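Heads up, one of the protein chains got dropped from this complex, but the rest are sitting where they should.
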Amino acid sequence: MSTTPLPEHPAWLWRNPDPKPSYDAVVVGGGGHGLATAYYLARNHGLTNIAVLEKGWLAGGNMARNTTIIRSNYLLDQSAAMYEFALRLWEDLPAELDYDFLFSQRGVLNLAHTLQDVRESTRRVNANRLNGVDAEWLDADEVAKVCPILNTSPDIRYPVLGATFQPRAGIAKHDHVAWAFARACDAMGVDIIQHCEVTGFVRDGDRVVGVETTRGRIGAGVVGLTAAGHSSVLAEAAGFRLPIQSHPLQALVSELYEPVHPTVVMSNHVHVYASQAHKGELVMGAGVDSYNGYGQRGSFHVIEHQMAAAVELFPIFARAHLLRTWGGIVDVSPDASPIIGPTPVDGLFVNCGWGTGGFKATPSAGWTMAHTMATGEPHPLNRPFGLERFTTGALVDEHGAAAVAH
Amino acid sequence: MAETSTLRRSPLSHLHDRMIAASVTGDRAVSVTETPFLAQVSLRVEPGTAAAARLGTVLGGALPDGVGRTMTAGTLGVAWLGPDELLVVAQADPQSLTAALSEALGSDRGAVVDVSANRTVLELSGPGARSVLEKGCPVDLHPRAFGPGVAVTTTLGPVPLLLWQTAPATYRLLPRTSFADYVARWLVDAMTELGSPEVP
Partner (left out) sequence: MMLLTCPWCGPRNETEFHYGGQAHVAYPERPADLTDEEWAEFLFFRDNTRGPFAERWAHSVGCRRWFNAVRDTRTYEVLAVYRPGDPRPALGDAVPAPTPAP
């Protein structure tokens, strides 16, 4: 075996520093939300003595496992504001971060297959427009023009009766998004520390003053949890509970094909969604596995269902080959809306509950979480999404309302 | 009251010709038929009680007492569906059978309900029958684990049904009426392959 060291990788995008004894702010979890939080802490609040602690490798969680759908056509005002703000940030981020992460505004169709779907969809189009979100209602013929490979014939089990269309929605290359944020963070002095698992919290009375990690104790002015599927585990270590259940969520890709699918199609009723990534693979997903699970894998019958649904909607996919399936751990909240805000522990803030749909919110989650950590007060956008809503009853119930919540 | 029995149509009457045409002959022969309009009675009773014993007497044998178990007496059969739930399937008049069982239950805790319209009965038979079912049933149907006299509630494809093996190469399938069309078409489709030479 050769002992010559491997040549240095030419393009490290961030340093791999050792942890300092303490930071002004520590962000737990190096997924998209943790990186965006650190980025906006530095960019918007001038805090640069900060660290992102990641137990595995950067973006090894849901960030590089999601199906990359970005849209803002949510029903409720609070959600529309949060996701639309994210979409505006997405539109500027490739230039701002000087990184082409293949953000492609190819539009999203949310199909309606029943009269009830049609009613809900048209209601959502109206609500979206009132909230400044671009939205159109298309009939089946117009849907066929946007996506010619979709089966819009009337004699199938669940005929396509129409769809909502958000032209500004689309996809982006998720791992590149993480790298873009990481590089920008690093350039502003943020320490990104991988293979550093947070195992406990250091407290001074009611206040958190640091974290215990597999790389030693690290002091912290404030701590933000952005650990997605592991949020409950960290909350338990900090001594409080979250109304979160962690489920496996799976997705799959086909082998690479010529471009056939020009947009993103989501169907709540047949229950699948599909797009075609830049390299050419068909990307599909659907709902969570029913049981709680931290295994980053799910059951194969769920994949079979997704594929059956996809072939129903796109007969041309019948000859495509499945290449790969995988799973992430998604943090599902009771009202299918996120939780961003203070916790019962002073100085400890949480951003979680994005479940199956937080990739699209990466920039606004980071922006509002950074605001909350830096000022101790929620930003107007995340004020409705505090933990207290489960006691007051002011839920932001996007269940069903948001179509498939990805 | 007007005579309505002549109007009665089984859930699969429209598919009988298709089912006959789908019959496969040869080594892997298999055929499917519908046996419509059997009497079906749902029994809920605590096992091991006096009421359970009285119901058994009416039916002609002790009630089956565990998963997979059945009891047969002439053209009547009883399948175990759950710890206190059984299904009687019989060539009989459902009203008088239900009445006799209700009387046997008396005022003891339990229920006797005529559910004859709930499910229809398909019979799949022939040396190829097991391979047809194995295409879509998660239960192990190999003779080491299953055999004549065993009945379980399970699924065929996406459809829940009662699967009852009555002879070495004969299975009764009892899907709910609204799923019967789907199940019959599923079987016809799954049988087709057995008509061609087996690919080794």
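Order of writing sets the chain letters: A and B. Residues in each chain are counted from 1.
The definition used in the following text is that contacts are C-beta pairs under 8 Å (C-beta built on N, C-alpha and C of every residue); 3 or more make two chains touch, one makes a residue touch a chain.
Model, not experiment: these values are computed from the prediction.
Identify the residue among B:33, B:102, B:155 or B:170 that touches the chain left out of the display.
In the full complex, the listed residue that touches the missing chain is B:155.
Consider the whole complex, including the chain that is not shown, and state which of A:279, A:301, A:324 or A:399 touches that chain.
In the full complex, the listed residue that touches the missing chain is A:301.
What does the interface between chain A and the hidden chain look like in terms of residue numbers?
Residues 230, 232-233, 241-246, 290-295, 299-301, 334, 390-392 of chain A touch the chain absent from view.
So that we can see where the missing chain sits, which residues of chain B does it touch?
66-69, 81-83, 85, 138-139, 144-147, 149-150, 152-155, 160
Going forward, only the chains that are shown with their structure count from here on.
With centres defined as the mean C-alpha position, give me the chain A-chain B separation in Å.
Distance between chain centres, rounded to whole Å: 48 Å.
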